[in-house]
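Here you go, one structure.
Note that one protein chain of the assembly has been removed; the remaining protein chains are unaltered in position.
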Amino acid sequence: MTAAVTQDLSTDLRLRLYRLQVELRESEQRAYDLFLQNLVKGTSHLSLGQEAVAAGFAAAMEPGDLTFCTYRGHAHTLARGVPIEKVLGELMGRDNGLLRGKGGSMHLTSVERGVMGSYAIVGAHIPIACGAAWRAQYKGSKDITVCFFGDGTTNIGAFHEGLNLAAVWKLPVVFVCENNLYMEYTPIGKVTAVPNPAADRASAYGLESILIDGQDADIVYRTAHAAYDKARSGGGPSLIECRTYRYSGHSRADPAKYRPEGELDFWRGERDPIRIYRERLLQAGFDEAALREIEDTVRRRVDEATEICKAAPPPSPDILCTDVYADGGSAWRN
Amino acid sequence: MTAAVTQDLSTDLRLRLYRLQVELRESEQRAYDLFLQNLVKGTSHLSLGQEAVAAGFAAAMEPGDLTFCTYRGHAHTLARGVPIEKVLGELMGRDNGLLRGKGGSMHLTSVERGVMGSYAIVGAHIPIACGAAWRAQYKGSKDITVCFFGDGTTNIGAFHEGLNLAAVWKLPVVFVCENNLYMEYTPIGKVTAVPNPAADRASAYGLESILIDGQDADIVYRTAHAAYDKARSGGGPSLIECRTYRYSGHSRADPAKYRPEGELDFWRGERDPIRIYRERLLQAGFDEAALREIEDTVRRRVDEATEICKAAPPPSPDILCTDVYADGGSAWRN
Amino acid sequence: MAELTYRDAVARGIAQEMERDPDVIFLGEDIARAGGVFKATVGLVEKFGPLRVRDTPISEQAILGAAMGAAMTGLKPIAEIMFSDFIAVCFDYLANQLSKSRYMTNGQVKCPLVIRTANGGGFRFGAQHSQSVENWCMMIPGLKVVAPSTPADVIGLMAAAVRDPDPVIFFEHKSLYPVKGEAPDGEIVDQLGVAKIVRPGANATILALALMVPRALAAAERLKSQHGIDCEVIDVRSLVPLDTQTILASVARTHRVFTVEENPRLCGWGAELVSIVVDEVFYDLDGPPLRITTPHIPLPATDVLEDQAIPSVDRIVETIRRSMHA
Partner (left out) sequence: MAELTYRDAVARGIAQEMERDPDVIFLGEDIARAGGVFKATVGLVEKFGPLRVRDTPISEQAILGAAMGAAMTGLKPIAEIMFSDFIAVCFDYLANQLSKSRYMTNGQVKCPLVIRTANGGGFRFGAQHSQSVENWCMMIPGLKVVAPSTPADVIGLMAAAVRDPDPVIFFEHKSLYPVKGEAPDGEIVDQLGVAKIVRPGANATILALALMVPRALAAAERLKSQHGIDCEVIDVRSLVPLDTQTILASVARTHRVFTVEENPRLCGWGAELVSIVVDEVFYDLDGPPLRITTPHIPLPATDVLEDQAIPSVDRIVETIRRSMHA
């Protein structure tokens, strides 16, 4: 892991990275509160603690670039500019949700914003992301595709097939492994043949081994940028492993008792991405009031979004059978 | 690839390796002749040219060790001592066949001889072999499991899942990649991200990279022996890539026109495993008459086997619905 | 007699078989130390140790492949596929491998194993974590398919499945995990291929499975009390082997049949059962056999939509009432 060098990042960009991380943190925290209030339907998988990864990769993307993520996708969806109320609304199963409640928290999608879906079958989206990148290559368009997944995902077959295809076809796709140390409840090291589940496998696809500190948004941003440039200029795919940590349990049902004492405190303390970034900005001479202003604005937006969602009705039962087929319906017969 | 060192192999073993290779060659050649005479039903996948791999790995196995192979499994089945007529009979769809015609050439199995099946879905048997090895580990029995597959198989998901599981659980299984340079008709290099499809991926499973000359039965035998010893003594799995070549097309329907001019001649000439081995034996002072005697005996056995098969009837229609379930029948209802 | 949940019955059923036979081993994702994501396997690793209760990587093909290899060579594995939807990522093992190897090898290879998996809707998990996929398995020759609806059946059918010499898919219903029921003390061993008449009735036969059994029962009560239609409710329990004797005898008595299933409409097990009925007792029927199913759609996530999709007591009542012209 290289040290953060921040000089060449613009002031604007640095504030944007900070704002984004705060927004992801506050939104996820709110999702958790709403769950405690029994207002979130179904399951949810929070990214608390993993904000730097989502913020850094998204900030380095251009409009038109594509995101593929997993059920743990709230942060990646928000980071592409999808309004908070559309995400919270979907979690709450309201008609104003991104998918009007049809998909739920595990399938957040905003084609408009380039979020081409959240996938709940581990690894399935890796080949799908290849296909999106293949389209760009075939059409000669300059967009790139970014595909996020967890450490546990590196042990499933679709990972292997997708990585090999991307490498052989030199596709403009960037694979991002968020290694948060656990698959569901099992430590990743117990079920994986190599210590770094993605980085130690890059060579199996002829790719460079890249392992970075996922708690440092600047490092993430720079790494992302380099990989995107390479992809855009025909250099093919990258596989980037980010060391990170999730503060909450795997999903809403999980109290995460399997973690060793002190582990959470360590990460939430000195390894917290927002704390790290805030301190760096202050040290670099940014005005604390400006940071407070960002934090307050974000909180207001999250509050507003929450109210919008609470006021929103559930979807109409009429949409139960719509949009199975392209004609808008579900008729399987003439 | 290391040079062959033969001193420490016993005379008996060396003759056995020779005999085995000749037997595989003659049997496969006969299968091809029978196909030309329209006596082979369905498809068939010959191992002509790949005899040293099958002979070397089988000769190093103990009774009770287990073989898992693919549709290209005639040689591996014969190498464990399954009678030639049982293999040819199955290819010809006769009642005397190993499976009475129910399985066909792609599913040769002899539980009695430790041949736990030939599998026709690429890669499927890799996790299955893990399970057999897991049983040995759990039961504390000393047998090992050997799993053969092709270069093209390294790109399918099941390969990845099986290799990782075997490594994590330290299973007594030896994976053997027969790299014959082609998947079906496509050169393996065109669809694989690394030059050596298995050896270059061993590190992704924390395994040593092993790449050997698959045309030299002595090298194969020694490598097999070392891997088996390691597996038997609790050292976990090995992944061994053998460079080899198939002389015929992928399957009976394939004239193999996609191969560059001269390639077949090169392999069939100076790289032929039987020629290599015969010359080595002669140089080491073995009597040519003894080798001729082996060759003649094998040919006689293949002739006899052929006659047995030609005389054998097709299976009775009565077996159509037997052995779907353990009660011997196929009743799905009471 | 003890009261226990369907969830606890799973652990008890597995423990009963592991205690009896040291060749029974159990593998799956997060099943050991964590006790399973549905907490249905809590305590097993403590009781039987990490060599018999084994956490795996996220590798469903490796899970089923390893189970098959172990079964072929003498063990009796129980493999968990966490959600039945994930059968799709390891379907080759079900469809082409463990179901067919006995036949293909002329009886040489045996695959005595159990695949248990959480099936069905009700948790607002959306389209990839809520499906009922009994039909994906019923259509594959060589498999046996079981789906208990009560805690006692969980234990008894688990025992029957583990002791069966063929591969058995054991569908546990997610929404039944918290449901309580009575179970006798001591060993419980049931039989595959035996349906249960859980409510006798004279006017029509309702065939149901898993979560649809309590719904069919509730519907039958209402049909009786409000509409005077007396339905016989059969808990099919086992799709393969199928207890056609009990089913056909009931239809021959009642002259009408309705199936209630969570499968989406096309090619569900209801279609198979209806086809068997019309093939074999056509002339006993007084009216069309009807299927009550989830519509042919992916499952929606949010509650108002999911509740509408899966057959409800209301829908069962309405369909039967209308069809019986009451």
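Letters A, B and C mark the chains in the order given here, with residues in each chain numbered from 1 onward.
Quick note on the criterion: contacts are C-beta pairs under 8 Å (C-beta built on N, C-alpha and C of every residue); 3 or more make two chains touch, one makes a residue touch a chain.
On a predicted model such as this, the values are computed, not experimentally measured, just so you know.
Undergrad: Going by the touch rule at the top, give the shown chains the omitted chain contacts.
TA: A, B, C
Undergrad: Could you tell me which of C:I25, C:A40 or C:M104 touches the chain that is not displayed?
TA: C:M104
Undergrad: Taking the full complex into account, find the residue in C:S59, C:T73 or C:N135 that is in contact with the omitted chain.
TA: C:N135
Undergrad: Please identify which residue in B:S110, B:Q137 or B:T192 touches the non-displayed chain.
TA: Checking each option in B:S110, B:Q137 or B:T192, the one touching the absent chain turns out to be B:T192.
Undergrad: In the full complex, which residues of subunit C touch the absent chain?
TA: 85, 88-89, 91-92, 94-96, 99-100, 103-104, 126-128, 135-136, 138-142, 240, 263-264, 266-272, 274-275, 278-280, 282-283, 285, 287-291, 296-298, 300
Undergrad: Identify the residues of subunit A touching the omitted chain, counting contacts across the whole complex.
TA: Here the touching residues of subunit A are 66, 98-100, 102-103, 107, 109-112, 116-117, 119, 121, 124-136, 138-139, 145, 157-158, 161-162, 164-165, 168-169, 319, 322-326, 328, 330-334.
Undergrad: Given the full complex, what residues of subunit B touch the hidden partner chain?
TA: 41-43, 93-94, 97, 99, 101-107, 119-124, 152-153, 155-158, 183-186, 190-192, 253, 258, 314-315, 317, 319-321, 324, 330, 332
We take it that only the chains that are shown with their structure count from here on.
Undergrad: Going by the average position of its CA atoms, which chain sits the greatest distance from subunit A?
TA: Measuring from the centre of subunit A, the most distant chain centre belongs to B.
Undergrad: Need the CA-centroid distance for the pair subunit A / subunit C, whole Å please.
TA: About 36 Å separates the centre of subunit A from that of subunit C.
Undergrad: When the centre of a chain is set as the mean of its C-alpha atoms, what distance in Å lies between subunit A and subunit B?
TA: Going by mean C-alpha positions, subunit A sits 46 Å from subunit B.
Undergrad: Considering subunit B alone, which of its residues make contact with at least two other chains?
TA: Counting only residues that touch two or more other chains, subunit B contributes 157-158, 161, 164, 168.
Undergrad: Which positions in subunit C are in touch with at least two other chains?
TA: Expected reply: 56-57, 59-61.
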